[in-house]
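Below is one structure, written out as structure tokens; comments come after it.
Omission of a single protein chain aside, the complex is shown with its protein chains in their original locations.
So, subunit A:
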Amino acid sequence: MDFSQIVPALPDLWEGMKLTLELLVMAVVGGIALGTVLALLRLSSNPLLSGFAKGYVNIFRSVPLLLVIIWFYLAVPMLLNWITGDFVPVGAFASCLVAFMMFEAAYYCEIVRAGIQSISRGQVNAAYALGMTYGQAMRLVILPQAFRKMMPLLLQQSIILFQDTSLVYAVGLMDFLSSARSRGDILGLPHEFLLFAGAVYFMVSFFASQMVKRLQKRLAV
């Protein structure tokens, strides 16, 4: 075992980690936004809207993430071509981002839905009684309370997503894991680099989890 070659490789690995984090942050923000919209549709009294959201969630929770990533890599350019009539180069990063956002939205949707349902009916009634529209009641009264309650769950789901971003190797993106693997292969030290990558994933995830637990305790008080 020779770990001495890892230090000189760190700038390269950091480039990979930057891609991982970029993808993560954008996917989390987009996924939560889309998931919130889905949750509101799911809770709608209109059977068409709630049916759509339910179907969406069921489909994305029933297929492997890896498949979604590959499928979007192939499908997104085709779809765009079909819509615009032009050939638009999309690139692996954009297609992965869309895949993650849409896939994670299904999970975030269920978290947000539970969060909204945990807020008492009296809060909506109070907002309505004070003249608010549905949109105002949600935006000003229900969602701020719901997000506060579900913050730990959203973060926990995002930590899982952090690990799952490594699946982008399938479409050739150089994320943290891919760059560690390729460095290791080039230098003939695959085990060392994979062990190091594993240690980094573990440390980031583990400490993030600990922070979430602490946050959970603080919110519970």
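Simple rule for what comes next: contacts are C-beta pairs under 8 Å (C-beta built on N, C-alpha and C of every residue); 3 or more make two chains touch, one makes a residue touch a chain; residues count from 1.
Here is the rule we use: contacts and distances are computed from a predicted model.
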For the complex's missing chain, which UniProt name, "Carbon-monoxide dehydrogenase small subunit", "Glutamyl-tRNA(Gln) amidotransferase subunit A", "NADH-quinone oxidoreductase subunit K" or "Amino acid ABC transporter ATP-binding protein"?
-> "Amino acid ABC transporter ATP-binding protein"
Sole touch to the unshown chain from A:Leu48, A:Ile83, A:Ala129 or A:Ala220: residue A:Ala129
Of the residues listed, A:Ala99, A:Val112 or A:Val141, which one is in contact with the missing chain?
-> A:Val141
By the contact definition given up top, give the residues of subunit A that touch the hidden chain.
-> 120, 122-123, 125-126, 128-133, 136, 140-141, 144-145, 148
